[in-house]
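Pasting in a structure now, in structure tokens, and then I'll have a few things to ask.
What you see is the complex with one protein chain gone and the rest in place.
Lettered A, B and C in written order, each chain numbered from 1.
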Amino acid sequence: MNTVTLTLKKVPELYLECEQVTPDTFAGKTLDQIAGITGYHGKEMPTMGEYFTITGESGATAAETKIVVNGDCTKIKYLGAKMTAGEMVINSACDMYTGAWMKGGKLTVNGDVHSFCGLAMAGGEFIINGNAGNYLGAAYRGDWRGMSGGVLRVKGNAGSDVATFMTGGEMIIGGDVDIHLGTHMEGGKIILKGDANRRIGGQLVKGEIYVFGTINVMLPGYKPVGEVELEVDGTKAKFVDYIGDLGERHPKRKGETVYGHLYMKK
Amino acid sequence: MPKEVTDVICPFCGTLCDDIVITVSDDNKTILGVKNACAIGAEKFNHQREPGRVTRPRMRQADGTFKEVSYDEAIDWTAKMLVKSRKTLMYGWASTSCQAMSIGHEIAEKTGAIVDNCATVCHGSSLIAIEDVGVPSCTLGEVKNRADRVIFWGCNPAHAHPRHMSRYSIFPRGFFTVKGHKGRKIYCVDCRYTDTAKCADEFIQVQQGFDYELLNAFRTAARGEALPDTVGGVPREKIYEIVEDLKQARFGVIFFGMGLTHSMGRNHNIDIAINLTRDMNDYTKFAIMAMRGHWNVTGSGQVLGWQYGFPYAVDLSRRDQARHQTGETTSVDLLNRSEVEACFYIATDPGAHFPVDAMISSSRKPTVTIDPHINCTTEISDLHIPVALVGVEVGGCAYRMDNVPIETRKVVEPPEGVLTDEELLTKISKRVDELIAGGGT
Amino acid sequence: MSEYIIRNGHVFDPVQGIKGDKKDIAVNDGKIVDKVGSGAKVIDAKDKTVMAGALEVHAHVAGPKVNAGRWYRPEDKHFDSHKKPGMTRIEGGKSIPTVFKTGYEYARLGFTFAMEAAMPPLYARHVHEEIHDTPIIDEAALPVFGNNWFILEYLKNQEIENTAAYIAWVLRQTKGYGVKCVNPGGTEAWAWGLNCLTIHDPVPYFDITPAEIITGLIKANEFLGLPHSMHLHQNDLGNPGNYKTTIDSLKLAENIKATNNFGREQVLHSTHIQFHSYKGTNWGDFESGAKEVMDYVNKQKNLTIDTGNVTLDETTTMTADGPFEHHLHGLNHLKWFNVDVELETAAGIVPFIYDPNNAVFASQWAVGLEIALYAKDPMRCFITTDHPNAGPFTRYPRVYSWLMSKKVRDERLNSFKKADKVISATTLQEIDREITLYELAAMTRAGPAKCLGLSKDYGGLKVGMNADIAIYNINPDKFPSDGPSIEKAFANVAYLFKDGKICVEEGKVVDMGHKQTFWVDAKVKENKQVMHDVREKFLRYYSVNEANYPVPESYAPHQHIISVDASGVR
Partner (left out) sequence: MADKITLNMITCRTIQQGVGMEAGKTSKKYFDACTIIHMHPEDMKNLGVWKNTNVKVTSSVGSVIVKAVETREDLVPGLAHIPMGPWANRIVPAYTFSTGEPCFKGFPVDVEIAANERIMGAVEVLQDACGLIRK
């Protein structure tokens, strides 16, 4: 695997939108060609070369290309968005849409990310070694297809509306979340190591949520049905099994109603 | 001799009453009387000729005072600001005509701006919810003619839409509702015992911020599932009782307002209310409607809808693409994060209605405010351009809260020399073209 | 205005019976003329196909539900919004394009006219605002009448003259073009959460049946002698077994003769008939009823139809058939939008994914093609996708490729995951017919123009007709044999003339043309009863005042008013 290293030269005055910074776009390109790729800065279309020092070499394909981004990326959007293969490491906090619509490969952010990251993620591995903002792994506005595959791991806390309309894949949050986790979920798995605020699993059709900490207010649509011993993300523990959201529709399989499950660690 | 203008449309709230009668002076310059309007509507018409109304643009000086400038100077200054700015917020539009909006959008597309309307701090939550789950709704006449269960949830029409209850929702007698109020059961759900609650047959006091939980309980009860003893302060028995009564409705309707859109969870409160409405359609007929605030905020959403496919917060900053993401391209977020470098306000007053931190951010950027009157925003702007009062001094299309379009009427002449929004925007657009052709950007 | 001479193109014009002959077409001052001077600009159409501008007979392109479909589906254009170089605006939306994209795309496909298929009268201003903003193409809109309280009350007593007078009044108020009827009675029933699934189900309270509404509206339409016939979206759309209701409804037109001065021969246009041609009792034993339906249609000369071809895309369904959308939402659980419109109609919207892996959707695809391929008279069968219901209109080139090439459609048919099921449920595989360019010109130009009562000026290339001309990069002698090439050829005209002006050149929009709004002004005898009823209903039941109901002139700055005079009819 070849590595291209981008080092930010100057912090953008507005926000810099870099949808093209992915292994998919960089693959097979020379450093000059990469430097010539444009982003958006408001209505300006600056080249990557204007903002980054670019070194290293890209691979022939996305899968053979690794991108390392250094410097203060807090005002950069869309890093790693839509990547399908290869690897990206961002050694900074970054802004919105990081890893959004990601389909494959591995994306690591060594810092915090803002909202709408991992939006509608379909595959690959996305690791956030910091805190995440709102709408992590959620669906784009209006879409009923949120995160559908892959693994999204947050070391710290995440904001509100995490995993809205999730249909598949796995999300692990090391810290706490704010309101509305897994709203409208229709598949997939969320593991929350810390505490949740309120409205967990509202309007949930299908899927599993594991909570190691506490929930501020449990929704009336959840009902405990027993206790189970489970191994969740490497931890063996006893959980109380709640089914729900009982206010929502649920599919039937072989005549049996399939409920969502909310497992609360005892 | 003074004359009466009938069937006038009130340009205040989303109820868009169209039965106002205005008495106008012989010279078509002064409003002498207003009939049928509510207190707010009447005030709006009467305020048209306030003494000392500004009739020429004003530019803020270094010492903080304002100096009168010509329309041409103001237009030139505005166009230059728009062409220079790499990303501009063009916010407002809720109190102007659809025709004016159209011209504004063209300017935004040419100069790379974000067009956002007052829904952003009002029913934006409702629009997100509708984007997520749709909405079963109806026109207000359907409510008048058919509804026998009416729920006001987190809205207070007695204060915000004063004639709503008499024209459409509580009192009128319609085709299938010959008994008027007597034939309807009115519920009000709120955290306060509002004046609307006082008109209701039943008031359900919900703990502030617990609407989502209560709606979740309603849906759970509707499916016959068990509930905790109380939800949001409402006893379980009450919830079951209400849900059973709603299922007995022939035609039910939920009206909701900012009690839902502004409280914790925002869009999800509406989203789940819509889902309750949808559930009720398995038993009977049910509709739900947002009590839209500004008289033509709905129109702005419509025009943006047919031109770009998004109802508000439309980001045209790239000039070759339209994008929309509430939380990113919404005015308050843009200002909070200083994502824009110039502000253009039209037909609105964010200075009065945005949280202060957003306005502090705004006040540090070049700002133009277009409004008939002096307001909070004009006084922190670099340039205030006065215009004619739409719906009073110039007509134009507006959309009612149920999306019914109504052409507003001109009843009196604007003050001499004052441009309309359409005229002003057309001139700005032309000047922008000249600057771009001259190599602006 | 400039003169043009289009040289050496292969001309297809059913109006004159020209079947691909090399001919020159001269254009002057917006009209097709005999000859032009030597200064005329020459357009080399050698090895190209020349047809009249196409006319869309049924699409949802402007108005409240179309727009709701747009704005409540941001996901439909998040990755599909772009501006092409040149004078055009940003174009957004896949299944429901914005007004700008609608105008440009129709023009690029060779269309010069589109009929908005359902205008709720109360929302007419909205429809016209969108029409106003849609560039290039001419448009008109059909107000809906099938569930209107006035109509239900008049027709309960068979008052055809009052019905006609009320229709005339509405056409004038709304700048409407004709009489649309959607799920007659069923949509009024929907206001109580009910429906009318056969033409004999009584409408709650109003005590009338869909059959009576259909018959009455046909008669009122002919009483007025409108350019277009009654335009019907039948009861029981989209359900297995509905072909019987379809034929029952069509039979209501038997023995009614067209009365008009526009050369129109049909008295009933039955729209998106694909959705109404299903046999079986459920989706398990579902079979195509296209043959049965088309056998009847082929026999009855006073009927026209359009197909409603499923394009196998993710799209957005929208119709004034409110109960149907509720039913659909129950099947796919996607976001449901509904509006009931006081005294008049309703509308529903649900996004829909016609997944080719699903046997039902693939069969619907086949039924749509069967309809067109069974049509004996291409002047009475028009190709539509009921945009955006069966698919977006931008897919017309693909639909043409399936209809014009057996090879292309069989490839599609045989590559379905459930191909066996589709082949056994339909007869498509047995059909060898390939629609010719001449037939296509009838199904998309001459036919729709005649059906809409516009055949005097539109749909053909005869001298004196309007110079709406589409030139395609298609050499009929070397007609492409693979799907993508056929699609490519139809997707972007070499030239589009609209009113004698070049608006599109090699797919690029170069002029916004002179867009017109068509509407019909029908004159009737003064009718005190109807005017009294109007006043009464506005006073008591509408939520707007009568004076605020009409569409002001400014909404249609370029009007093309077609006048009819029924004041002498009795």
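Everything that follows uses one rule, which is that a contact is a pair of C-beta atoms (placed from the backbone, for glycine too) under 8 Å apart; a residue touches a chain by one contact, two chains touch by 3 or more.
Note that the structure is predicted; figures quoted are calculated from it, not measured.
Note on the chain not shown: across the whole complex it touches A, B. The missing chain, though absent from the display, is touched by one residue of B:Glu4, B:Glu73, B:Glu244 or B:Asp357; that residue is B:Asp357.
Remark: the omitted chain is touched by one listed residue; of A:Glu87, A:Asp143 or A:Asp161 this is A:Asp161. Residue B:Ala160 is the one among B:Val21, B:Ala160 or B:Ile436 that touches the chain not shown.
Within the whole complex, the absent chain has one touching residue among B:Met59, B:Ala313 or B:Ala398, and that is B:Ala313. Across B:Glu4, B:Asp26 or B:Asp195, the single residue that touches the chain missing here is B:Asp195. With the whole complex as reference, residues 12-13, 38-41, 43-44, 47, 50, 63-64, 120-121, 124-125, 128, 156, 158-160, 162, 191-195, 205, 207-209, 258-259, 261-264, 266-267, 293, 313, 326-328, 330-333, 335-336, 349, 351-360, 363, 373-376, 379-380 of chain B touch the missing chain. Residue positions on chain A in contact with the hidden chain: 115-116, 133-135, 159-161, 178-179, in rising order.
The rule is simple: only the chains that are shown with their structure count from here on.
Viewed as a contact network, the protein chains are fully connected, with every chain touching every other. When the C-beta contacts at A-C and at A-B are tallied, the pair with the greater total is A-B.
Using the average of C-alpha coordinates as each chain's centre, A ends up farthest from chain C.
Computed from the mean C-alpha positions, the centre of chain A lies at a distance of 34 Å from the centre of chain B. With centres set at the average Cα position, the gap from chain A to chain C is 44 Å. Chain contacts: chain C has residues 72-74, 76, 78, 334-335 touching two or more partner chains. Shared contact sites, meaning residues of chain B that touch two or more other chains, fall at 131-132, 319, 324.
Note for the complex: chain A touches chain B at residues 13-15, 40-44, 96, 115-116, 134-135, 140-142, 144, 165, 179-180, 183-184, 198-199, 202-203, 217, 219-221, 223, 245-248. By the touch criterion stated above, chain C contacts chain B in their complex at residues 62, 64, 66-68, 70-74, 76-78, 81-83, 89-90, 92-93, 96, 98-100, 122-123, 125-126, 129-130, 133, 149, 190-193, 205, 326, 329, 334-343, 346, 349-350, 540-545, 547-548, 552.
Those residues of chain B whose C-beta lies close enough to touch chain A in the complex are 85-87, 111-112, 128, 131-132, 212-213, 216-220, 222-223, 225-228, 231, 264-265, 268, 271-272, 275, 317-319, 324-328, 337, 339-341, 441.
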